[in-house]
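Dumping the structure here so I can ask a few things about it.
What you see is the complex with one protein chain gone and the rest in place.
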Amino acid sequence: MNPIVNLILFSILGLAMLLLSVFAITTKSLLRSATYLLLVLICTAGIYLFLNYHFLAAVQVSVYAGGVVILFVFAIFLTTKKDEALLPHEKKRYLYAALMILFGTGVTFFMLWKSKFLFSNNTVVFGDEQLSMQLIGQTLMGTEKYQYLLPFEVLSVMLLACIIGGILIARKDKEL
Amino acid sequence: MIKLEFYLVISTLMFFIGIFGFITRKSMIAVLISLELVLNAVEINFAAFNRFLFPHQLEGMFFALFGIAITAAETAVALAIIINAYRKLGNININDASKMRG
Amino acid sequence: MEYSILIVITPFLLFLFLGLVGGKLKPNVAGLIGTLGMGLCAVLAYTVAFQYFFNVGKIGESWSQIVPFNFVWLKFTDLLHIDLGVLLDPISVMMLVVITTVSLMVHIYSLGYMKGETGFQRYYALLSLFSFSMLGLVVATNIFQMYIFWELVGVSSYSLIGFYYQKPSAVAASKKAFIVTRFADLGFLIGILILSFYTKTFDFASLTANDAELVTTSFAGGTFMGLSLATWALALIFMGGAGKSAMFPLHIWLPDAMEGPTPVSALIHAATMVVAGVFLVARMFPVYFFAAPDVLTMIAYVGAFTALFAAVIAITQTDIKRVLAFSTISQIAYMMVALGVSEYGGHDGLGYMASMFHLFTHAFFKALLFLGAGSVIHAVHSNEMKDMGNLRKYMPITNITFAIACLAIAGIIPFSGFFSKDEILAAAYHNHPAIFWTLWFVAGLTAFYMWRLYYSIFWNGDKKYDGHHKPHESPWTMAVPLVILAVFSIFSGLIPFANFISSDNMPFYTHIDWKVASLSLVVAVTGIFVARMLYRKASTKPAEIAQKMGGLYTASLKKFYMDEVWGWVTKTVVFRYICEPIKWFDRHIIDGSMNGLAWVTQKSSTAIRGLQSGQVQFYTWFFVAGTLVIALLVLFL
Amino acid sequence: MNFSNFLLMGQETGLIVVVIILFFCDIFSTGKTAKWFYPLSIILFSILTLWGFCPKPEGEAFGGIFVTSDMTVLMKNILNIATLLVFLQSYRWLNSKEQSEEKGEFFIITLITLLGMYLMVSANNFMMLYIGMETASLPLACLAAFNKHQEKSAEAGVKFILISALASAVMLFGLSFLYGAMGTLYFNDMSLTVLNNPVTIFGLVFFLGGLGFKLSLVPFHLWTADVYEGAPTSVTAYLSVVSKGAATFALIFALFKVFGSMDIVWQNIIWWLSVITITLGNLFAIRQKDIKRFFAFSSISQAGYILVGIIAYNAQGMTATVYYILAYVFSNLAAFAVISAVENQSGKTSIAAFNGLYKSNPKLTLVMMLSVFSLGGIPVCVGFFSKLFIFLAAASAGQYVLIFIVVLNTVISLYYYLLIILAMFIKEPEESAVATFKSDIYNRIGMLICVVGILAVGLVSGIYSYINSLNWVI
Partner (left out) sequence: MNILLLFVFIPILMIGLLFLTNSMKTIRSIMVAGATALLALSIVLVILFLRERAIDPIAEMLFISSWSWYAPLNISFTVGVDGISVAMLMLSSIIVFTGVFSSWNMNMAKEFFLWYCLLSIGVYGFFITIDLFSMFMFYEVALIPMYLLIGLWGTGKKEYAAMKLTLMLMGGSAFLLVGIIGIFYTSGHVTFNLLEIANNLHIPIEHQRWIFPATFLGFGVLGALFPFHTWSPDGHASAPTAVSMLHAGVLMKLGGYGCFRVAIYLMPEAAHELGWIFLILTGISVVYGAFSAVVQTDLKYINAYSSVSHCGLVLFAILMMNRTAMTGAIMQMLSHGLMTALFFALIGLIYGRTHTRDIREMGGLMKIMPFASVCYVIAGLASLGLPGLSGFVAEMTIFVGSFQNAGVFRTVLTIIACCSIVITAVYILRTVGKILYGPVQNEHHLHLADAAWYEKISTVGLILAIVFMGFYPSGVAEMISNSIIPIIERLAGV
């Protein structure tokens, strides 16, 4: 692909993502918010595609967009009464929050700007080749260095705990 | 040419936008949605670093992968807890969850 | 002569015995045991005196210092240590005799005087304690031993003044006596510290040896505020003496001390303890003379002023014991003057001898006066002159002995006071004419107020007494000491004192200086005559004269407001302007700052409670902001 | 694939086995056998705990993601002991009417979080550390909301999950920069490439923020009190001791192994964190009225002390810190044992409920007293020794000023600990005071262990020497 086209596409994607993020956190309707989130997540998958991490993009779409957002939607339905508007907070809170994130962005950018080394060697050109599924599978299931069987297993145990916990907490209890 | 810092700038901005939402949103679920933004931003970081700086191993990418999984689990637990809170408190207004203080 | 230690130890054992088990004894038994013990002491003291003066004391031409007994009690450094021991030399032996004699008389006298008082046993125990302390003081071999016993006599004096502890005035008087003397002792102590720091010894013998060479050399010219350190040290030591001996302005405790039982006044506040200051200066006389002659001069002036001052006050007092007390102050001041005007060696040291001589005679006649006064008080149950008069008819023995004592103190030949006072005047006459004339005038005053006292008590109209309280002569236990002391008062002046006591321990010859003697006799007789005119019969003349004198009379009656001055210093300055502010400072500033710390902690705890608002979003804000701040600080600082 | 790797994971495997057994027992146990579930869990877990003390092989597994050494084994043992003590305390609560159905869940979730903590301790890779940490926190949120009948518990759950998720996000943000700066997440490799550059420092600070949340260091501590107050007492105990201990171990390994060469930077951070943590924790603790909240702030300030040991950056610091955690386990859990006994008896958690406790329950009071004395650093309780060793460690790094500030803070901490003593011994009991009661046998065993621990661990010097003899660098 043409690098320039690439860049333009990337810029559009990035800008869209940021804009959608802003919408997601400013919209008054929870459902809309969830929808914007979904769009942001899909855009992110696009970003991963730019990085040639197709598998990651797929996971992003299926897990996030497919799973998490649906969860959100269910939760919203479960917890939101009709015509319940989300009143905004008092202005002061926005001010403080804004100050803080401006400060945070400033610090982070300043830090990035100061670390010149990151900018000097990032001209690596990466091709279009995809990561092979085999490699991903081996990495996920291997026990050598740079292979992640153990985290994978632990993650499964954790998910078990979360499921048990989630059910325990969310299920309706017998009345006492 | 797409540079690394583009990714970093996007992720940083998204990170802080998420934080902003986290602090200012009134509904617990909205707060959680903001949190998703934050986590998403971080995962972009990992992937971008991996691809640009250390493409020979897949550490960053797998970190992002596991991150997604964990985020999902986290969302599930958090929503369960929020639903539980909704039963107890009657709404999901985060300001109401401040009985304990001082 | 090791047995001389027994003189000191016996009263101590008596004290322990009477103090611990006295309460279980019958009062009389306790009193008798005390008296017998003191009798034993007296016998021992006489034996020692005899042996010393006629047997072993004289080595060659001079009187030696014998130390039959001495041990290290407490070692400070290799050089400085407190020894306890017995030092026998003319003055200490003389003092032994005086103390044991008077003490014995008082013991006997008290058997009658204190009869039936509660705490009779305690009284005897305390008397024994006092005797022990006083004896220990005079035989001290070193200045620190003297200080130890100095404090002990202070305490025994305190307990005896406060013997009637339920009487607030007695308690106040005892407290005053102790604190004033304690204040003086502070000077004494500091003086000792300075002296010993330079000389590295406490020992009297070392200090005084070879014309006090040790002191004069070791001080080596150190000065402080323009005066040499030796002067300071000795002046401070004199301050101790002045306190005990009631020199102006530290005399205020003595009149109040009359709150104690009269025999106690006789023993402690007339004959023995109050002369400790004189004894101290006498003991260190060579040191004073060679190392700090300025101090001696000061002593002379202080003495002269005190003598005059006390005599003037004595004229107007109406409490008979107070008259005697001021008379005591005045007479002790005489002794001090004598020391102050004295020089060293041979006839030049006449003042020294005279001082000791007067101490000796004064002890007897003043004890006699007090005991006589006690006898009177015993009879009329009052201290006030106005309650007395015409007592000669009821109390003949007391009357006669009292008159003898008055003659003695007035200095009428041939009573003992004449001889000793004459020597003092003679010594002053040659060295300080101004002082001589002062003393001369005081002698006249003395004669006047003593005879005023005498006439007021025993004559002064023909006052009748009610049947119930009819005065009567005292029992024999009280009369016998009076008689014995009267004998002493008459004859003790005839002792050739210069043979025994002199500034350099070399006997010398004295004669009566008739020019001085006649001057003093004239003024004494005048005084007596004036007193006789005014007080023999009841009349209004004294009151009229008092009226005419106006302010002077009132001032004298009020003791020149010295009590008030001191009262102001203690109550206002010390209590109100030092102690109370300190108390306030302690509670509010010091303690307040400690509590303030706690308060600040509590306040800051409350101030930051807002952090814990319960709002998750605030927590998050704080969380992220905290992280960012830390990052900023670490990155850019 | 090489399964011999699992041989090195003795304790983790054992734990999983226990979880599985309990899982099935929970599923298949019915009304009658249900009452055996609790003793069974205790016995199984005790066996696991005891087994932990058997010698274990050392080494790295899974290509260096996981490392086990005698030190990590000991740390896990300490966590085991603490967890066991928490279990022992929870008997009455779990058998209460509200909770009797959910015993199994409690054990399983707790043990899985414990597994997460094991992995935090043994992690030799930041990804592993992160996953371990998430495993340790997410289910904990469920535990915090475990008392479903209480509003407070629900609120605690919300607070915990939201902040913990944010903390993990912050930590991830930091980790991503660390990864960016060093190109790897393996501790061993990172320690070779670590450089004192802004990205690394930035990453380090954010990483510390994430762990600071678990350790509840100021300024990451604000959730602590609310969650501790709202969560069930046993969960609070677990949070305040086990979770904190695991975080400490993870932190100390990360700092020592990875950031050793930039010690000046993190020592500075830790210095300030420790000072403000202790001070703020103390200031808050002073005026608490609820005993669980009180212990929350107390544990915040204790976390500050832990940092004092870490700051030493040497073997002595490591030993002192581990020893401190051990001491803290016994001291703090003794207090929670008493709190839970009182709470289960009377339903009250206010400090005022403890007024005059000595008159009704002297033995409980003595346990509590030993506990607060130990926390306050009074000899001969173990807290005295552990504090002293922490200070000695800091002194070995020349941190005298820090020691001084911290020691002065102990005076404040003593003040509020004495308030507990004051309430129990001196204050007159309220009208509705806690009556005399007998706590259950399990809790009493737990208290006994704590008391023995408090009194013996300090005086028996062998324990410190043993910790000191362990190597922790493979």
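Labels A, B, C and D are assigned to the chains in the order they are written; within every chain, residues are numbered from 1.
Just so it is clear, a residue touches a chain if its C-beta (ideal position, glycine included) is under 8 Å from a C-beta of that chain, and two chains touch if they have at least 3 such contacts.
Predicted, not measured: the structure shown is a model, and the values here were computed from it.
Enquirer: Would you list the chains present here that the left-out chain is in contact with?
Expert: So, taking every chain into account, the missing one touches C, D.
Enquirer: Write down which of D:F146, D:Y228 or D:Y464 is the residue touching the left-out chain.
Expert: D:Y464
Enquirer: Touching the absent chain in the whole complex: find that residue among C:V56, C:L152, C:M506 or C:L635.
Expert: Within the whole complex, the residue contacting the unshown chain is C:L152.
Enquirer: For the chain left off this view, which of C:L6, C:I179, C:M298 or C:V525 is in contact with it?
Expert: The single option touching the absent chain is C:I179.
Enquirer: Can you list, in ascending order, the chain D residues touching the missing chain?
Expert: Those residues of chain D that touch the unshown chain are 316, 319, 373, 378-380, 384, 388-389, 391-392, 395-396, 398, 400, 403-404, 407-408, 410-411, 414-415, 418, 421-422, 425-426, 461, 464-465, 468-469.
Enquirer: What is the set of chain C residues that contact the non-displayed chain in the whole complex?
Expert: Within chain C, the residues touching the omitted chain are 72-77, 80, 82, 144, 148-149, 151-152, 155, 158, 162, 165-168, 170-172, 174-175, 178-179, 182-183, 185-186, 189-190, 193-194, 196-197, 574-575, 578-580, 582-583, 586, 590-591, 593-594, 598.
Methods note: only the chains that are shown with their structure count from here on.
Enquirer: When you check each chain against chain C and chain D, which touch both of them?
Expert: A, B
Enquirer: Rounded to a whole Å, what is the gap between the Cα centroids of chain A and chain D?
Expert: That gives a centre separation of 31 Å.
Enquirer: When the C-alpha atoms of chain B and chain D are each averaged to a single point, how far apart are the two points in Å?
Expert: Chain centres of chain B and chain D, defined by C-alpha means, are spaced 26 Å apart.
Enquirer: State, to the nearest whole Å, the distance from the C-alpha centre of chain B to the C-alpha centre of chain C.
Expert: 96
Enquirer: Can you tell me which residues of chain D touch two or more of the remaining chains?
Expert: Counting only residues that touch two or more other chains, chain D contributes 127, 131, 134, 138-139, 141-142, 145, 148, 157-159, 162, 166, 180, 198, 202, 225-226.
Enquirer: Show the residues in chain A shared as contacts by 2 or more other chains, in ascending order.
Expert: Correct list: 93, 96-97, 100, 104, 107-108, 111-112, 114, 118, 146, 148, 151, 155, 158, 162, 165-166, 169.
Enquirer: Touching residues of chain A toward chain B in the complex: what are they?
Expert: 3, 6-7, 10, 14, 17-18, 21-22, 24-26, 30, 33-34, 37, 40-41, 44, 47-48, 50-53, 55-56, 59-60, 63-64, 67-68, 71-72, 74-76, 78-81, 84, 86-89, 93-94, 96-98, 100-101, 104-105, 108-109, 112, 118-119, 121-124, 126, 131, 135-136, 139-140, 146, 148, 151-152, 155, 158-159, 162-163, 165-167, 169-170, 172
Enquirer: Mind listing the chain C positions that touch chain D in their complex?
Expert: 601-602, 604-606, 608-609, 611-612, 614, 616, 618-620, 622-627, 630-631, 633-635
Enquirer: Could you pull out which chain C residues touch chain A in their complex?
Expert: Touch list, chain C to chain A: 617, 621, 624-625, 628, 631-632, 635.
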